[in-house]
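So that we are looking at the same thing, I have put the structure below in structure tokens.
Removed: one protein chain of the complex. Kept in place: all other protein chains.
Moving on to chain A:
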């Protein structure tokens, strides 16, 4: 993608390139352009160095330290060894993995299904449904979590009322240790995958019509056209959505923080609530840094695996 994108302007500037190549690199014009280039990128690079590069290096270092306010000491893999024996950490890993394993496939398939139903409609209807499904996503996660907590309320919530109408007893959505995690998963599944629908629609609208016409001549049914043409041709989009939503799921925090605070017990603790607690409730910065590195490693590994697995038969 990068190669293709950067080709165009270089072709356009070919003539100047040729002229410049004959001049030595220290000529005034070259120097001036380089100087200007550095000036334009400088403000961003300074911010980037202070608030991203340095903190990342500090974070990696602290994962191997016993961090104290005035004198930190190098402890090697001690923080990671402690994590291996830390039940709450394992629980947070387990909860996050369950959450991701359920939410990501359901969300991606829902997005694909909805987009497939929307795509044949007129432009007006496409715009309408796209907007309806994306609308909730523009509200803050805090806002949505507050509403869902109210929907899940045991005594007065809408969900228990609706269950009552069906003749089912009340459910302790956020209070029972066995159910709370599944309630948080339910919220994620029932929230529309707005971004996914938008991305799939863009991909589907970009498929050449001739392919479908050729398939029709060959006698393909509607389902065959969808399964043999649409689904394979949007695989790059599927890959993108799967990777992005996996990364997002592993970083779930706000919903848990607002709705259960990680409880009851540690039944809904996730990796990021655990990092938050280690760092800012117990002020164990070394432990929190080690946990963050584990999160980083898992997210990266999953992204690599998904790339390998899903891009096997993608033709770009």
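Operating definition for what follows: a contact is a pair of C-beta atoms (placed from the backbone, for glycine too) under 8 Å apart; a residue touches a chain by one contact, two chains touch by 3 or more; residues count from 1.
By our rule, contacts and distances are computed from a predicted model.
Visitor: Not counting the visible chains, the remaining one has a UniProt entry; which protein name from "Carbohydrate ABC transporter permease", "Fe-S oxidoreductase", "biotin carboxylase" or "histidine kinase" does it give?
Guide: Listed in its UniProt record, the absent chain's protein name reads "Carbohydrate ABC transporter permease".
Visitor: In the full complex, which of A:141, A:171 or A:186 touches the chain missing from this view?
Guide: Answer from the full complex: A:141 touches the omitted chain.
Visitor: Applying the definition given at the start, please give the residues of chain A touching the unseen chain.
Guide: 5-6, 8-9, 12-13, 16, 30, 33-41, 43-45, 47-48, 50-56, 58-60, 62, 114, 117-121, 125, 127, 129-136, 138-144, 146-151, 153, 155-158, 161, 164, 190-192, 195, 198-199, 202, 209, 212, 222, 240, 244, 247-248, 250-251, 253-254, 257-258, 271-272, 275-276, 279-280, 285, 288-289, 292-293, 295-296, 299-300, 303
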